[in-house]
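The complex appears here without one of its protein chains, the remainder shown in place.
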Amino acid sequence: MAGNSFGTIFRITTWGESHGQGVGVVVDGCPAGLALSEEDVQRELDRRRPGQSSISTPRKEEDLVEILSGIFEGKTTGTPISMLVWNKDAKSSAYDALRDRPRPGHADWPYIARYGIRDHRGGGRSSGRETVSRVAGGAVAKKLLAESGIAVVGYVRELGGVRASIPEGVDISSLRDEAEKNPVRCPDQNVAEEMIRVLDRARSAGDSLGGVAEVVAFGVPPGLGEPVFEKLDADLARALMGIGAVKAVEIGAGVDSAGMKGSEMNDPILPGTEGLKFATNNAGGILGGISTGAPILCRISVKPTPSISRPQRTVDLSTGEAVEIEIKGRHDPSIPPRIVPVAESMVALVLADHLLRLRAAKI
Amino acid sequence: MAGNSFGTIFRITTWGESHGQGVGVVVDGCPAGLALSEEDVQRELDRRRPGQSSISTPRKEEDLVEILSGIFEGKTTGTPISMLVWNKDAKSSAYDALRDRPRPGHADWPYIARYGIRDHRGGGRSSGRETVSRVAGGAVAKKLLAESGIAVVGYVRELGGVRASIPEGVDISSLRDEAEKNPVRCPDQNVAEEMIRVLDRARSAGDSLGGVAEVVAFGVPPGLGEPVFEKLDADLARALMGIGAVKAVEIGAGVDSAGMKGSEMNDPILPGTEGLKFATNNAGGILGGISTGAPILCRISVKPTPSISRPQRTVDLSTGEAVEIEIKGRHDPSIPPRIVPVAESMVALVLADHLLRLRAAKI
Amino acid sequence: MAGNSFGTIFRITTWGESHGQGVGVVVDGCPAGLALSEEDVQRELDRRRPGQSSISTPRKEEDLVEILSGIFEGKTTGTPISMLVWNKDAKSSAYDALRDRPRPGHADWPYIARYGIRDHRGGGRSSGRETVSRVAGGAVAKKLLAESGIAVVGYVRELGGVRASIPEGVDISSLRDEAEKNPVRCPDQNVAEEMIRVLDRARSAGDSLGGVAEVVAFGVPPGLGEPVFEKLDADLARALMGIGAVKAVEIGAGVDSAGMKGSEMNDPILPGTEGLKFATNNAGGILGGISTGAPILCRISVKPTPSISRPQRTVDLSTGEAVEIEIKGRHDPSIPPRIVPVAESMVALVLADHLLRLRAAKI
Partner (left out) sequence: MAGNSFGTIFRITTWGESHGQGVGVVVDGCPAGLALSEEDVQRELDRRRPGQSSISTPRKEEDLVEILSGIFEGKTTGTPISMLVWNKDAKSSAYDALRDRPRPGHADWPYIARYGIRDHRGGGRSSGRETVSRVAGGAVAKKLLAESGIAVVGYVRELGGVRASIPEGVDISSLRDEAEKNPVRCPDQNVAEEMIRVLDRARSAGDSLGGVAEVVAFGVPPGLGEPVFEKLDADLARALMGIGAVKAVEIGAGVDSAGMKGSEMNDPILPGTEGLKFATNNAGGILGGISTGAPILCRISVKPTPSISRPQRTVDLSTGEAVEIEIKGRHDPSIPPRIVPVAESMVALVLADHLLRLRAAKI
């Protein structure tokens, strides 16, 4: 209710600002007996970390996680898992000039409108740095899902108008391996090179680019999701739309379904060895808000990074006058490559929660 | 948590199946002192009702609402408002043949997988009839919003590939008036006629069509939405994706934002008389998950009606064998025209809840 | 959050006022596959019903329950179970004189202070009639608990200063049978007669009496309860203190524990055939907020009925002047005998919820 918690049974609560002491997360409701180490979490944080490649911000953030509670002799105990990452390379002076000048495309103005006060240093709570907490929490969710044979993988599908082609029926390990081979996290290597070129051009022009990322969950059993308001697709939509810069969420055929006929859209049902199978997966693995057993397919449209070095129009709130600003600082020219682990984390958190909730569905 | 409640402070709980005794909703947390009558609710239910026009199902459902509690001398008292609509024209025999044969594109199989039991008559809880409860609850939310000068209007933007053009800056009353003039709820009258023609063709062919609907909220003050997990856009995404048949949710520029540059996407900020103004509205009235004061713009992609009279492949669960089914019955050939009041209701519910939550943001 | 829902996974939402159209409850989260009929619920409602004996109010309320949803072919489907009881013998004219004169010991004044408006007819939402919904919901919880071998039984321990003696180690069926043999629901038959005599005297004097009720849950496995804020005893305390007229909740030794030494209070632990056993049960079956496997023992102190026919001082809100009122109408001279099924219901609801939550505690 208070906004910084996510999930019902498996629930995370996050805290921290970009230029405060640190960021962190409390994971509550993780079942006891799960093997969990700082390495499990660090591995995921390293995928989100800035400065990991030529195309992301040159800010240096080591982002070393410390687990402060909830683990005993290498296993979860059922008590809250508190994780902490200290802030290091945070230069706040760069933001002083913007204190009274809300940046277009950023949350500056709405925070002032809502709270009447704002930590203006680097976006404060609305900074992408907040997603450290999500990824740390998501790492625990992924470990829990793995116990049930569920794997979540994300990648960049489109960037700056350049679109990758993903072969039908590609298996999960090759999808992940290919995506992690290049800095744009695109599993199509030829297209990845082209993406990097358009990114370089945009950066040189002081501009930024949007893109599309996809997250697929393999091994999800049928039955996850609670009708009618906590459907699996509804919760996924909330989880993904709540990531900064996401402007659209699609499940399965998504926006294309609007142009289809029923005879094209409906996935024919076939006999399966365990449960039923589907000839196609336009549904994206979800019908009536409940998983069908087919892979869960989510797609997000990510707007271009709002921080650009070109002049932009805004208002100085101390004078009420129109002004122009140019945003200095070290910003990613495009968000999708680094949003991938965040989006995977949110999908994993939703699935972990619903997996536990499924246990209460039958007598 | 249990899935059939929506909202935190302003909260609805719904119940009922398509072929049970009736459907209903309990509205909890509505502030005291709001004038509310059965007519206020009936007006909205009539917009959702089947049989209202040539293009919707010919099923006759009067859907008369009864308010059973929470109102005293014409005003809300702050106690739960219970509303009930009896089921009338429900023919369940048509579904007997489908008891063991899950319909493609429907929730039949996932319900069996989740619960091990299913009320197969007409979709049961997964039927579109469940949305009666949403519209009744939404009517109360709309009344509450109107007290604060907020209005929510929806319409069909695209149907069967035919796309309406909405002039920039159209005002809310003409948008609503034009949309309600034709049975497809499209504010562009010429396009509406074309939509009806493609619908007729699809129906004749035993098929169905998808489409796109938009919902706009006017008069929303800046400040609604709770970072970081209960952002306004995240909650809208959940609300809208949770409506049956919706496969994508977009806010503002939505999927188009993926192809834009930062210099195109960012809405320039201008001085305003109350708060700030924006030169464009690619953000759809939301930045950082909080309303900006600009109109809130939501867009949903709706898949074609899964019930089609063409032969479809499925499995007979009693034998495990592949079979073909044809779905009889009286079904809408396309969902968007009747989804409009449902989508408006969900948007109104989200806004009403966040409006009340905003009151606790400052000392 | 909005106040009229109780529970997390197994959750009820109640509605209705004493002199409105009816009262009802929506049970959400009940697992699928539970056999449930209207008779199961009616049996419990009959125990709560007014007019069931010489010592309760002579108001005639048949309180026939209708189940409107969530059941198919005699079993729960996992969807919400909506239950409705129409109001019948509600005379509201008796309350007109009290419209502006808040009754001492009643919720009249706080409702006005909170909502600025109040349905003054018979207490409205704050009436004991609201507990019909709790008992209906509790009946479903009891059925679910019975599947796991858990039984909940309540009785009157003390009334008007007359205290029953309950033999140590009495078994559940004789406890229930004895309690239901007399109108005060006291399992000690000699004491029950004395209770009835003091009640008659109080009524003749235009006054009312308080008392103590106990609820015991047998067969609760160890492990129920979520540290640290949703402990089993904490949730029981909320459940029971939230019943009108309850002013104290005790677990196990309760208030007596304050006068004990550690060497007296600690229940010695003994080897058991299933789990551990305890030589005594001062803990009331709960340690650290989690059930131990011993019977759960709760005790509530119930204040005397606030509606008495003696003159009482209050204020006329329309004039601001001090006045005296005498309350007419048909009121129970003492609440404990009829609170027993309500308290049992609340305990059952808490246990059902935690039983389902326990399923998510381990991998």
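Observations on the structure shown:
Per-chain residue numbering starts at 1, and chain names A, B and C are given in the order in which the chains are listed.
To be clear about the criterion, contacts are C-beta pairs under 8 Å (C-beta built on N, C-alpha and C of every residue); 3 or more make two chains touch, one makes a residue touch a chain.
This one's a predicted model, so the numbers in the text were calculated from it and none came from an experiment.
Contact with the undisplayed chain is limited, among B:84, B:179, B:246 or B:356, to B:356.
Only one residue from C:249, C:296 or C:352 touches the chain missing from this view: C:249. Of the listed residues B:79, B:182, B:263 or B:334, the one in contact with the hidden chain in the full complex is B:79. Touching the missing chain, out of A:33, A:149, A:272 or A:320, is residue A:33. Although one chain is not shown, part of subunit B still touches it, namely residues 1, 8-10, 29, 31-34, 78-79, 144, 147, 227, 356-357, 359-363. Those residues of subunit C that touch the chain absent from the view are 1-6, 8-9, 14, 102, 104-111, 113-116, 125-126, 130, 158, 160-161, 202, 207-212, 221-231, 233-242, 244, 247-271, 275-276, 279, 282-284, 286-293, 301-308, 310, 312-315, 320-322, 357-358, 361-362.
Where subunit A meets the chain that is not shown, the touching residues are 1-5, 7-11, 13-17, 20-24, 26, 28-29, 32-33, 66, 68-70, 72, 75, 77-82, 84, 111, 114-119, 124-125.
Just so it is clear, only the chains that are shown with their structure count from here on.
A comparison of C-alpha centroids places B closest to the centre of the full protein. In terms of their C-alpha centroids, the spacing between subunit A and subunit C amounts to 46 Å.
Rounded to a whole number, the gap between the C-alpha centres of subunit B and subunit C is 39 angstrom. Counting partner chains per residue, subunit B has residues 1-5, 8-9, 14, 114-116, 125 touching two or more of them.
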